[in-house]
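Take this structure first; my questions come after.
For this depiction, one protein chain was excluded, whereas all remaining protein chains were kept in their positions.
Chain nomenclature is as follows: A and B, assigned in order of appearance, with residue numbering initiated at 1 for each chain independently.
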Amino acid sequence: MMRRTPPRGVLGVFEHTDQLLAALRATQKARMTVRDVYSPVPLEQARDFVTPGRSPVRFVTFVGAVTGLVSGLALAFMTSDVWHLVVGGKPVNSIVPFLVVGFELTILFGALATLVALLVLARLPSVAFPGPAYREQFSLDRFGVWIDCAAGDERAASDLLRQAGASDVQRVADAAPEAA
Amino acid sequence: MTARPLVDEVLALTPQATPRRLKLVAGALIALGGVGVGAGFGWRDGAAGWVALLTATSLVIGLGVVGTLLSAIFELTHARWGRAYRRLAEASIALAPIGLLGLLVLLVGGSAYLPWVHEHPDVGGKAIWLTRGFWDARVLIALLVADGLALAFLYHALRRDFCVEGVAKRWPGWPGRWLGRNIVDREVERARCEARLQPLAVALCLGFGVCFSLLGFDLIMALDPEWISTLFGAWYFIGHLFAGLAALGIIGVVSRRAFKLERFLSVERQADLATLLFAFCLLNTDFFWSQLLTIWYGNLPDETHYVIERGIDARLPWPTLSWIAIAGFFAIPFVALLFRRVKRSDLLLTLLASIVVASIFLVRFIEIAPPLLHLGAGATLTEALVPLLAAALTLAGMLGAGAWLYGALLTAVPLLPVGDPIFAAEFGRPEVTP
Partner (left out) sequence: MSSVDHADLGNLTYAEVDRSVLATLGRPGKAYTALLVLCLVLTAIGGVSWFTLVKVGIGLTGLNNPVGWGTLITTFVFWVGIGHAGTLISAILFLLRVPWRTAIFRAAEASTVFAVATAGLFPLIHLGRLWVLYYILPYPSGRELWPNFRSPLVWDVLAITTYLTVSAVFFFVGLVPDIAAVRDRAAPGLRKWLLTLASLGWVGSTGQWKHYLGAYVLFAGLATPLVISVHSVVSWDFAMSVIPGWHTSIFAPYFVAGAILSGLAMVLCILIPLRKVFHVEHIIRMYHLEAMAKLLLVTSLIVGYAYGVEFFVAWYSGNVFEVAIFSYRPTGHYAPIFWGMVFCNVIAPLAFFFKRVRSSLLGLFVVAMLVNFGMWFERFNIIVTSLSHDFMPYAWGTYAPRLVEVGILIGSFGWFFLLFLTFVKVLPAIAMTEVKESMPHPTAGGAP
């Protein structure tokens, strides 16, 4: 479904986060597009440059949790109604114990919904792994900035990254994809 | 360009005198309290007066200590987020003397309302446990121990502040002069206070748990000597923690505006407190549920009569109040605190916190009123509402008196804990003014 456009742009590799953020601010000023930022730890400030706003996972969690509550209560009530047996002197339809069932399924469905939402929204498992701009150091102690630009603007983008303090700058199209 | 030291900033923010508005509100509440007590004792046989006094006192004695307890928990956990709330929480010790006074009145008048005095239990340990002299001494000592530990902790926390340069000279009179006396070497004294705060905080936590469990058993559970619940003591003191935290939320909102504490009590900190409030909502509900489920499931008449009278028997007015209380301490805070907007909004959080405090008060009323009022089957809601109103007004009166003292306390010590190293580290960045 994704259009397979050839990868383009430049990738700057940084050792320090303050330099990375300076680069991001510079790209914003120069009206260049940051395609992505790679980091071994989450960087909230960097995130705002690429994908601002909160994750909508929580809405899916809420729906999952409510579904769980309703399912749990429905399961308990409806199955009690099948044979209508009084067990242990307890009423056939007793809300008090059935709330425990509803509670457990609320948590279970909420957690599973969260997992599904995470996988879908973060596009995991990623079939495109590792992608043209990923380098193995990004899970260790390096940070990456991928600026999306046409061939003509690569020079300007490279200069911008180097000026900000990038330890290495590569053309994304040149770099061989890492062996998957 | 001048950098303003933290101490100077805090001293500038600390009010010179109790705000006039606070005094007016406190005065009005005290007057209402008088009306409430009078109405309670004037209604029918006067039992409503004792219900009002006991309900209000049972909540106020806890609120008087719980603020200092929260500060002690901060001290023990090295939590960074809410340091600016500490003094505002500690100052609620102002309610302690009010609660103690209420308790003394209750002890003096014990024979008039305690059900077990006239129908003395003759079975089990309660035959010994519930005898007047022993009960009076126990209850009084429990409260004095809890209050004493809170005061000891508070003394060292305040003295630590007075070891900071510039604080003592702001308050030459009492209690500042006493708190800042004989400080030869500031750093040595500060370290000494700090070293003492840790064991005192532990002692306060332990003391609070044990003393208030005892008070819960003796003041409230004993009103129905046939009924027992092992979790009742803990349920009692968790209610205090929950209500105390909610009250702190309200105080935080009001203080931020009144004393211009935006830098210290930001919206983010308020949201953090609201999240903690959510956690306590769940904990409080868990303790309620643990008791309810165990009693419902066991179906033993010894235990169920208590729950049936208060929660199920439609011929009595108590179940209606119980459902309102459950809505107030569980349903409403649970749903509301899921939303960031509520946590961050001054008005909504204040409203919610007020509902929480009111619902904990209502819970205490529902526990206390039935054995004292003896409403028979078919009693109308009015017969419960008049004592409830009397109790609410009595509580308002006690809170009003406490608020007056609270305001006075806030003028006598630094408004924020300048001696707290974590607070100083967090906010000590000098403000650069052009």
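The definition used in the following text is that contacts are C-beta pairs under 8 Å (C-beta built on N, C-alpha and C of every residue); 3 or more make two chains touch, one makes a residue touch a chain.
The structure presented is a predicted model; accordingly, all values stated were derived computationally and were not measured.
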Quiz prompt | Per the touch definition above, residue among B:Leu282, B:Ala327, B:Ile355 or B:Ala379 touching the missing chain | solution = B:Leu282
Exercise. Please pick, from B:Gly42, B:Gly124 or B:Gly166, the residue that touches the omitted chain in the full complex.
Key: B:Gly124
Exercise. Among B:Ile308, B:Ile324 or B:Ile422, choose the residue that contacts the chain missing from this document, as touch is defined above.
Key: B:Ile422
Quiz item: In the full complex, which residues of subunit A touch the absent chain?
Solution: 15-19, 36-43, 46-47, 49-51, 54-58, 61, 65, 72, 75-76, 79-80, 82-83, 87-88, 90, 94, 97-98, 100-101, 103-105, 107-108, 110-112, 114-115, 117-119, 121-131, 134, 136-141, 165, 179-180
Practice problem: By the contact definition given up top, give the residues of subunit B that touch the hidden chain. | Solution: 77-81, 121, 123-127, 129, 202, 206, 209-210, 213, 217, 228-234, 275, 279, 282, 286-287, 290-291, 293-295, 297-300, 302, 421-422, 425-426
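Throughout what follows, only the chains that are shown with their structure count from here on.
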Quiz item: Roughly how many whole angstrom separate the Cα centroids of subunit A and subunit B?
Solution: 43
Practice problem: Give every residue of subunit A touching subunit B within the complex, in rising order. | Solution: 62, 89-90, 96-97, 100
Quiz prompt | Residue ranges of subunit B in contact with subunit A within the complex | solution = 292-293, 296-297, 299, 338
